[in-house]
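Every protein chain of the complex appears in place save one, which is left out.
Per-chain numbering from 1; labels A and B assigned in written order.
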Amino acid sequence: MWEKRPILLLILATAAIMVGTTVTMIVPFMSVNTDADKIASVMPYTPLQQQGRDLYIREGCNNCHTQTVRPLVSEVLRYGEYSKSGEFVYDRPFLWGSKRTGPDLARLGGKYPDAWHYKHMDSPRSMIPRSNMPDYAWYRENPLDPKMIQRKMEVLDFPYTAGQISALADKNEMDAIVAYLQKLGSDIPWRKAAETTIVGEISNPFAGATHAKMEAWEIIYENNCAACHGKHREGDIGPELVGSNYEDEELFRIIFNGIPDGGMPAFNSLGSDKVWQVVTFLKYYDEEEGHKQ
Amino acid sequence: MDLAATLYLGVTFGLFVIFVGIVMRTYSRKNRDKNETAKYRMLDDD
Partner (left out) sequence: MEKPQYNTEIVKSFVHWSVLWGLVAVLVGVIVSIQMTNPEMNFPPYLTFGRLRPIHTNAGIYGWGVGVIFATFFYIVQRLCKVRLWSDKLARFQLWFFNATISAAALTLLLGFTTSKEYHEMEWPIDLMIVILWVSFAINIIMTIIKRKEEQMYISLWYMMAAIVGVAILFLVNSAAVPVSLFKSYSAFAGTNDANVQWWFGHNAVAMVLTAPPLAMFYYFLPKSTGVPIYSHKISIISFWSLIFMYLWTGAHHLLWTPVPDWIQTLAMAFSVMLIAPSWGSVINGYLSMKGEWHQMRENYLVKFLILGITFYGLQTLQGPMQAIRSFSAFIHFTDWVPAHIHMGTMGWVSMVCFASIYFLVPRIYGKELYSIPLANLHFWLTLSGQLIWSISLWVAGVLQAGMWNAMNSDGSLTYTFMETMVEMYPYWWARTTGGAVFTLGVLVFIYNLFKTVRSGEKTAPLTASSEGRA
């Protein structure tokens, strides 16, 4: 039979291939991206954001960065709320990626202020010394093509205004990529929901620590804070920290939960011990410098 | 058992029957030797 008839074998092979294809590839179209998946607050990309997304694709950022947070403890702690199907309905193509050479970006939007992204895209190693991400400072020299972007919006059937298109004329590729990164995962109000409520009285367990402790705690500062507040707390993207005069408890709250609207990320994933150590470190030098004056 | 579950079971059983059918046909007394001729013929000099 099919041992001798190639056409029959081709037909049977196609049939065998189509069974699994039908069940796992075709049938899901009936339930995925339907009304059941929809999230009302998820909006299509603006012209600038969509162009940023296309640049992300052009540069192959997805070769090193994923965009999907799995519902696993360590992952939700590190990146934020796990990803929902309805958050991706405007993504053509999807950009979930398959390898995290760099961190996941699904919840990046709103984590840092724009200035952080500009500086980081210019030169990642100026902020994160041992990063292996290439520099993208050259983005600043490339203007955008409003006509082309308008055509993209038409093809995607996304809403836009004439004002949004004309505003593109004096933007460059760097503006676009930053606008895109700031949109990622921010359409659902997860940051507010993930905020930790600090209950009861809190007090610094490391209060009164001596100089000998400070070196180890300075490393925590350098790894997590120095990129924005400067190596010597002189301030850069974030404010100067010398002479800030916060109480221990106040400082702890700011670092632990961040300032969601002020561009200060939450550092609760460090755990309360490390946050207290940073608080103690900051206070120690604040007071020391106060003595010098 | 609802309709969907019956359908799943039916399809699974049907696929299994097809598999058993292929094995039985391949190893049947009638085909057993015929199905091995190709491996000797392919060794002919070319």
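The rule we apply is simple: contacts are C-beta pairs under 8 Å (C-beta built on N, C-alpha and C of every residue); 3 or more make two chains touch, one makes a residue touch a chain.
The shown structure was predicted, so the numbers you read here are calculated from the model rather than taken from an experiment.
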Which of these touches the unseen chain: A:Gln164, A:Asn204, A:Ser244 or A:Asn268? A:Asn268
Over the whole complex, note the residues of subunit A touching the chain we left out. 3-4, 6-7, 9-10, 13-14, 16-21, 23-25, 28-29, 31-33, 37, 54, 57-64, 66, 68, 70-74, 77-78, 83-85, 87-104, 124-125, 128, 130-136, 138, 148, 151-152, 155-156, 223-224, 268-274
Touching residues (missing chain, whole complex) on subunit B: 15, 19, 22-23, 26-27, 32, 34-43, 45-46
